[in-house]
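Note that one protein chain of the assembly has been removed; the remaining protein chains are unaltered in position.
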Amino acid sequence: MKREIISLQEVTFTYAEEDKSMRPAVNNVSYTVYEGEWVAIVGHNGSGKSTLARLMNGLLFPQTGKVRVFGEPLDEQSLWDTRSQMGMVFQNPDNQFVGATVQDDVAFALENNGVPFEEMVERVKRSLLKVKMSDFMNSEPHHLSGGQKQRVAIAGAIALQPKILLLDEATSMLDPQGRDEVLSTVQQLRAETDLTVISITHDLEEALLADRVIMMNQGNKYAEGKPEEIFQRGQELVDLGLDLPFAMNVSRLLKKQGVTLVAEHMSEEELVNDLWTSHFNK
Amino acid sequence: MLEKMIFGRFIPGDSFIHRLDARAKLIFVFLFIAVVFIANNWITYAILVLFTFLIIRMSRIRLYFLVNGLKPVVILIIFTFLLHLFFTREGAIIFEWKFLRIYEEGLRQGIFISIRFFVLVILTSILTLTTTPISITDALETLLNPLKKWKLPVHELALMMSISLRFIPTLMDETDKIMKAQMARGSDMTTGSMKERMNAIVPLLIPLFVSAFKRAEDLATAMEVRGYKGGEGRTRYRKLEWATKDTVIIVILLILAIILVYFRS
């Protein structure tokens, strides 16, 4: 069994506890994330995903239930230590850019953690190289595209060499190119290090990249499993406000047209092969 | 409209002035304010103007941009000029028309004050145009550091300033967008009576505040997540470097002061 990195046990959180009409933003949710995994958290807007993110890094504490990080309970004492082990990137590229230039922004977390000057310079350089933003060291944020800003945010997050990278809809405000840049950056980081990635998203492609998907609905954990298991649920997911992979949509439409297929396929290759074997290669 | 403003913005470049240490430039501007007051006759003011043009040349900023961007200030200068022109009653009368009298001393004072104003504005603009806001902030923080002893929150102030500066372009963009969005909904901020215009500003200001608060909240969260807990125990990524040329520029200013003292009457 792999080492457990984050675990939530029956966690409930309500924003205004005293207001009885308020339903919990996160209701009795449990899950565990293991070292080196890529976990995607999906769900409609308002389903509690960001609240989960805040609970995982101690911006919020649950009213009931427990959050454990690296096997230790997350509390006031372990908070700052935990945060230095967990890089986080948010949705809005503009609102998390603290530094005046790219390199200042990447250095921000290092400064906060008292990293000595020489090492800072080295780490800033290395982090920017990893996200392919070295040519923009001195650029100011308003001269960068959304995708570039998010890559800088990732560089800032990994500069402390954390174990976990937590992305809260980091791609949702980006154009397709920006999204691809960010996703390939994350993939490459995973290939080079044993970084654990938790990505909150409603982008299908991003969810399909994950090892495991946790699906939220109205504050509850609705389902958990491998992406292909989750998306097999078909219409159920559509009803909950999510997309299905393209190949699956087409499979379903083909079936409606009376074309026989062995299954509703997740990937385009499978679908093409199925069409080939069942209709031509006889 | 907003985009034409030049005061307080940075134009990237690699001139001698650009490469000076921000602290040197700050000290220079502060000393210069004092030096300007040494001038009191035609020769000394002429030297000042000459010196200013020299600095403009060294900064390699096109004069045309400077003048264009400083238009709003020019109005202020003209106003001060007229004020002195009409209200100083000394020396010989050089012009008279109905109740209007212009005295020699008035003209002289008007011109001198305008020059003083002009060189100060130009040199401060050159400071901001050739120095990144972050360097100015760093320089202020370093120069003010001794004041920490008196409990002045120097680090916090500097951080505040640097974040404000970083968000100015963002908020300018935002203002532009919201203004256009409301104009597209028929709001008109450029015509009508004073009252109508005031009313038209509300739909601009409220979204702007809402968004600024949202940004501030997001930013605070992002900073906390990245381990920010005040100035204590922090190291600094930015290092300012004082070089010989920085000493030289201050010395040049002192020489200017000596020359001015020599020629002043």
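By written order: A and B. Residues from 1 in each chain.
Going forward, a residue touches a chain if its C-beta (ideal position, glycine included) is under 8 Å from a C-beta of that chain, and two chains touch if they have at least 3 such contacts.
FYI, contacts and distances are computed from a predicted model.
K.L.:
Of the options "Energy-coupling factor transporter ATP-binding protein EcfA2", "Cell division protein FtsX", "Xanthine dehydrogenase family protein subunit M" or "Cytochrome c", which is the UniProt protein name for the chain that has been left out of view?
P.N.:
Matching the unshown chain against "Energy-coupling factor transporter ATP-binding protein EcfA2", "Cell division protein FtsX", "Xanthine dehydrogenase family protein subunit M" or "Cytochrome c" yields "Energy-coupling factor transporter ATP-binding protein EcfA2".
K.L.:
Touching the left-out chain: which of A:28, A:78, A:134 or A:172?
P.N.:
For the chain that is not drawn, the touching residue is A:172.
K.L.:
For the chain not shown, which residue from B:57, B:148, B:177 or B:245 touches it across the whole complex?
P.N.:
B:177
K.L.:
Which of B:187, B:221 or B:235 touches the chain that is not shown?
P.N.:
Checking the options B:187, B:221 or B:235, the one contacting the hidden chain is B:187.
K.L.:
Can you list, in ascending order, the chain A residues touching the missing chain?
P.N.:
44-46, 91, 145-146, 172-173, 175-178, 202, 241-243, 246-247, 249-250, 253-254, 256-259, 268, 271-272, 275-276, 279-280
K.L.:
Just checking the interface: what residues of chain B touch the absent partner chain?
P.N.:
3-4, 6, 9, 11, 62, 65, 68-69, 174, 177-178, 180-188, 202-203, 206-207, 210-211
Going forward, only the chains that are shown with their structure count from here on.
K.L.:
Spell out the residues on chain B that touch chain A in their complex, using ranges where they run on.
P.N.:
For chain B paired with chain A, touching residues are 132-134, 137, 162-163, 165-166, 169-170, 173, 214-215, 218-219, 221-229, 233-239.
K.L.:
Under the definition above, what is the set of chain A residues touching chain B in their complex?
P.N.:
Where chain A meets chain B, its residues are 57, 59, 80, 83-84, 86, 88, 90, 92, 94-101, 103-104, 107-117, 120-121, 124, 140-142, 156-157, 160.
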